[in-house]
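For this depiction, one protein chain was excluded, whereas all remaining protein chains were kept in their positions.
Chain naming follows the written order as A, B and C, and within any one chain the residues start at number 1.
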Amino acid sequence: MWARDEKFHDECGIFGIWNHPEAANLTYLGLYALQHRGQESAGIAATDGHLFHVEKAMGWVADVFHGERLKRLPGTAAIGHVRYSTSGTSTLKNAQPITANTARGPIAIAHNGNLVNAEALKGELEKDGAIFQSNSDTEVILHLLARAPGTTLEEQLPQALARVSGAYSLVILTPDALVAVRDPYGFRPLSLARLGDAWIVASETCAFDLLEASFVRDVEPGEIVFVTAEGVRSIKPFPPKERLHCVFEYVYFSRPDSILWGRNVHGVRLALGHQLAREHPAEADIVIPVPDSGMGAALGFCEESGIPFQVGLIRNHYVGRTFIEPSHGIRHFGVKVKLNPMRETLGGRRVVVVDDSIVRGTTSRKIVKMVRSAGAREVHVRISSPPIHWPCYYGIDTPTRKELIASSHAVEEIRRYLGADSLGYLSLEGMLKATGSDPGQFCHACFTGDYRVGFQREVTPQLSLFDPPT
Amino acid sequence: MWARDEKFHDECGIFGIWNHPEAANLTYLGLYALQHRGQESAGIAATDGHLFHVEKAMGWVADVFHGERLKRLPGTAAIGHVRYSTSGTSTLKNAQPITANTARGPIAIAHNGNLVNAEALKGELEKDGAIFQSNSDTEVILHLLARAPGTTLEEQLPQALARVSGAYSLVILTPDALVAVRDPYGFRPLSLARLGDAWIVASETCAFDLLEASFVRDVEPGEIVFVTAEGVRSIKPFPPKERLHCVFEYVYFSRPDSILWGRNVHGVRLALGHQLAREHPAEADIVIPVPDSGMGAALGFCEESGIPFQVGLIRNHYVGRTFIEPSHGIRHFGVKVKLNPMRETLGGRRVVVVDDSIVRGTTSRKIVKMVRSAGAREVHVRISSPPIHWPCYYGIDTPTRKELIASSHAVEEIRRYLGADSLGYLSLEGMLKATGSDPGQFCHACFTGDYRVGFQREVTPQLSLFDPPT
Amino acid sequence: MWARDEKFHDECGIFGIWNHPEAANLTYLGLYALQHRGQESAGIAATDGHLFHVEKAMGWVADVFHGERLKRLPGTAAIGHVRYSTSGTSTLKNAQPITANTARGPIAIAHNGNLVNAEALKGELEKDGAIFQSNSDTEVILHLLARAPGTTLEEQLPQALARVSGAYSLVILTPDALVAVRDPYGFRPLSLARLGDAWIVASETCAFDLLEASFVRDVEPGEIVFVTAEGVRSIKPFPPKERLHCVFEYVYFSRPDSILWGRNVHGVRLALGHQLAREHPAEADIVIPVPDSGMGAALGFCEESGIPFQVGLIRNHYVGRTFIEPSHGIRHFGVKVKLNPMRETLGGRRVVVVDDSIVRGTTSRKIVKMVRSAGAREVHVRISSPPIHWPCYYGIDTPTRKELIASSHAVEEIRRYLGADSLGYLSLEGMLKATGSDPGQFCHACFTGDYRVGFQREVTPQLSLFDPPT
Partner (left out) sequence: MWARDEKFHDECGIFGIWNHPEAANLTYLGLYALQHRGQESAGIAATDGHLFHVEKAMGWVADVFHGERLKRLPGTAAIGHVRYSTSGTSTLKNAQPITANTARGPIAIAHNGNLVNAEALKGELEKDGAIFQSNSDTEVILHLLARAPGTTLEEQLPQALARVSGAYSLVILTPDALVAVRDPYGFRPLSLARLGDAWIVASETCAFDLLEASFVRDVEPGEIVFVTAEGVRSIKPFPPKERLHCVFEYVYFSRPDSILWGRNVHGVRLALGHQLAREHPAEADIVIPVPDSGMGAALGFCEESGIPFQVGLIRNHYVGRTFIEPSHGIRHFGVKVKLNPMRETLGGRRVVVVDDSIVRGTTSRKIVKMVRSAGAREVHVRISSPPIHWPCYYGIDTPTRKELIASSHAVEEIRRYLGADSLGYLSLEGMLKATGSDPGQFCHACFTGDYRVGFQREVTPQLSLFDPPT
């Protein structure tokens, strides 16, 4: 359970609120709006300024936080966390916020991102007598904080964070402060809003919309925002760094209705579709998205190409958190349990299938086969991002390099594997241009291997499985 | 718990399989494909020809039927049921299949529909000493069956069914037979398929697609199909009746990828959209569906009108089965927890919002307000079915008449209530024409009050609340 | 689950209360005092005169009825039931009270005893169209009641009960009456008490003691007591029968502090010990009971014999409801998990071990071995009842005849099997004399095979396994 077999890094959503009589209830709603960032577990920590309470559970926010549970979280300040579902190591032990008692008192922390030097720091801390309850990189931050010189959080937090490297958007709760932090590169999003007298921070602005809170601004890269009874104070204790916003947040991860780094996500996806249609036009009768992730780019492709949009694959949304393949006697169902093709739409047609990305290729191959077996005359696959060649070490859970089909296969080989009549990936330049922002401010290491924040290969399990970029 | 406060009528999905070594596993998959027909509870009964086992639980199929539970359902024949979630009376007691021991042995039954003379029959049966475990109309069938003259199911079932009136598609399981029945009017769908040596029945063909079973034909109105070790036998013991297919299955209830009464559902919805655009054109910049139910008609509306399709409302699919509004201090969230408007899409635009129907009007009103507050310049609501004036007594759970906005308000009044710039409902004739079938074969009582299968007003709680059609 | 593999007959405890504002709470306490009569499941049904609520669960009363659950049982009248744990068929399905809706309204019933003609009646009822939810003999009574001529319970209940044969103490609850019944032979106990304005019935008087209720009298054999808003009415509709009080209630089943049929149970057990010492004296240094069942007789044996009482076996009371033997690699623990011998007490001593009865003999054999291995010089086994030759069909769950060691072995053979230096069973006459009551009023069929209430051998599964008494 607490042994050394657990994985670090996971994509997540975080939320925090200060000075609201229903802090836990609003955190529940905020997490609900951020559910797409993590469906494995959900947790909330709340404080009334004296006592701390925390509730964590496996499952969806709407399932695990019923009224009784929220009543166990009194107080006017709270933070929350949703965590991504990864196979094999889904345990309550990994749920956040994580909490501890330190000399300064109780503290709770929720983290979106991944520290690339966590293992090394953990080894050092353990040699110095630290006791770890998990293998979470987030716990490393707690230990550094507990040991940082000084007596206040404002003194200690910058010193603790100065030692960690990688991607981190954090919300931290103590009896007298809510703190929001983004790492100096700004890998992951984090924004600030007001709701009456309350302050709110959240991974994405869609959480503000649900609460009818007013967006104030993004937390800036390298910024630490302290919200206390005295008001809001901001410090920027770290030397300035280049920006490394995760471009994949635009491509796939964020919710279409969020405003991310100044742009609406759905709007960017439409632009990705426009650019995709320009780079890889197709002679076809209809365009269909792979639901739901390909929707924005597919609509953009239609707008640019003039080819009609159609519904060709029906998605079953009732998979729940625990869909289990039945016993071995039945053939593998795979994507069939989620998608069903529409013979009436697809039959006899030349079809453009638009998706946001291809990871291992196995699902895309099944979709192509499914579309073709429903009668499509031609299947043209269009992907609204470049081939993924490299794993992410900055907070998105990705397979090892050798599992990424594009790391070892050319586009034509992939096309043949998929069984498509044509295959077009959006170019790196096209993708960055479509964001409408300065192309230099994005991290695109998963496409290019250009890992700008370094890490030791030997301490990261995933890295030992592939040839590092040279 | 077992007192007299429970409601009859609910929409449901049913499934049955005969002669397959993994009968329960395939039933699980079949129910999963039928999940949209009922998310409250799921149940499976299986038999190995001697013993019966049944497992029922509240919740989604994919959540409640894990591997351990399916292992408790051995045998080569099984039936399953999913039930709709209705407020207030959601209890395991109402889950199906319902089971009993009779003189002929154990029996399990799953029902989609609603009997209009159940209360009267129940009173008669109780007077004759019958003991009821629930208020389910389905239990009435069991009692009639247990008391019918004769010694075989083939003798007894027609006699039992001859006494009931209303809508019923049934699957029945005994140790030596799987039986599929549709009432003489054919209100609810039920189809037959083969998978190797196995026979399958299901409410909708999308269940066959998932299992890669081959559609054979619909069970016909008034037909009883017996599947036994000797093969398949069909009887039609009842006098012929007019057809009363529920047109609302096309409008809203069935899954778009199903083939219903010979037509693909999505195809019918496109046609409804075409007709809607012809009957109620709009001067507008974009067309958006109310996700997910308005999708097909919205696309049809676009095709006919040439106005571009857009995504204007983002749906949160993570509501789960237990989303609970937080405490009273927070204002009511209502549809906001499910839908969020896209300011970038809607801002400054003249918007056509397409939905399948309006029931109470409160949700539509919130959507109009939401679209307008996101910046829409004009909001034109288009509905792909006529105004609903009457409750359904044939298996769809609808509010009482006075809760139906169209029962007491003219279209213009509704438009003003919604706050829309224009409102257009599809005409009855237009709707029936769009089905592409003989208009005379549909039940449209909810639109017209033309209840062709009569019932006693005093025994049906809903009826006592409104003036009966005269 | 609802198949034909379940057993009828089980020993149980029942309780009922009328006209008390905390009816369910007092039922909970009453069942708690009756817990020794059944540890498998517990259930309470309550009514406020209109609605019925019922809660049932596997486990001990004190574990399953927490405050929340009791709050779901409002009303001023309630009945409760505890059920014995039998291997294999422990399911919630078998828990009582059982409830149903009949033409007269809802009804709940709790039963202690066993009907010997239940199978035959069930067959007849099923032929007549009755649907059974369980194989419980109690459900037969419900069906007979639902079909009895007449319109009031007072008319119908005598007619229903006239058809059943065997042992039954019943409490029945309807919205307007609490009914207490003992069968005409009076096999099982049932007593009546008052608590202020409330009436209480319970299997044993120890339940009255806990509630500080005043014992009024026993319900008489063949009596039906109706408690309603009009007061208490008693009828005796059946022809008089001989009394057949179960003598085993004195020997083992009832709690020592109860007053049963006019005598204190512990007092009777002391008298059984006196008589046992007279019939089977021993040359010994100490007397030890098998805890806890042999306590009373052991003390009586000491009083009569003058041999000192000692504690030689320590009982672990923490077995809980679910003690599971660990995996196969470890040898069988059997009685060791419950009892540990005291070497200091037993070492070098000649020991009299007193128990109430021997069923299969395997446990007694282990105890003798345990006592001897702890150093006892001699082991003299004394049993405060005669050899058990026959199964019980009147409400105590006993093994089949061939599993009863005394049915096929002489006392000397049993002594050798146990490994005891001597073995003495109390004589039938001695046992009956020790009760201090008329010896003719007891059922002692388990000792003598003198089944005075007949039954058909073919319908009772246990009977088919042994030679019937001739």
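We adopt the following convention: contacts are C-beta pairs under 8 Å (C-beta built on N, C-alpha and C of every residue); 3 or more make two chains touch, one makes a residue touch a chain.
It should be emphasised that the depicted structure is a prediction, and the values quoted were computed from it without experimental measurement.
A.B. asks: According to the contact rule at the top, which chains on display are touched by the left-out chain?
C.D. replies: Taken over the complete structure, the missing chain's partners among displayed chains are A, C.
A.B. asks: Among C:Asp63, C:Glu155 or C:Asp438, choose the residue that contacts the chain missing from this document, as touch is defined above.
C.D. replies: The single option touching the absent chain is C:Asp63.
A.B. asks: Among C:Pro158, C:Pro175 or C:Pro256, exactly one should touch the missing chain; which is it?
C.D. replies: Once the missing chain is taken into account, the touching residue is C:Pro256.
A.B. asks: Have a look at A:Leu142, A:Val335, A:Ile388 or A:Ala445 and name the one touching the chain we're not showing.
C.D. replies: Here the residue in touch with the unshown chain is A:Leu142.
A.B. asks: Tell me which stretches of chain C touch the chain missing from the display.
C.D. replies: These residues of chain C touch the chain that is not shown: 21-22, 25-26, 28-29, 32-33, 35-36, 39, 60-63, 66-67, 70, 206, 209-210, 255-257, 264, 266-267, 292, 295-296, 299, 302-303, 308-311, 314, 316-324, 326-327, 329-330, 333, 336-337, 340-345.
A.B. asks: Just the residue numbers, please: which parts of chain A touch the chain that's not shown?
C.D. replies: So the residues of chain A touching the unseen chain are 1-5, 50-54, 99-103, 106, 123, 126-133, 135, 142-143, 146-148.
Here, only the chains that are shown with their structure count from here on.
A.B. asks: Quick one: point me to the chain whose Cα centre is farthest from that of chain C.
C.D. replies: That would be chain A.
A.B. asks: Would you kindly state whether over half or under half of the residue numbers at the chain B/chain C interface are used by both copies, giving same or different?
C.D. replies: Mostly the same residues.
A.B. asks: Quick one: report the Å distance separating chain A from chain B, using the average Cα coordinate of each chain.
C.D. replies: Roughly 36 Å, centre to centre.
A.B. asks: Enumerate the residues of chain A that touch no fewer than two other chains.
C.D. replies: In chain A, no residue touches at least two other chains, as defined above.
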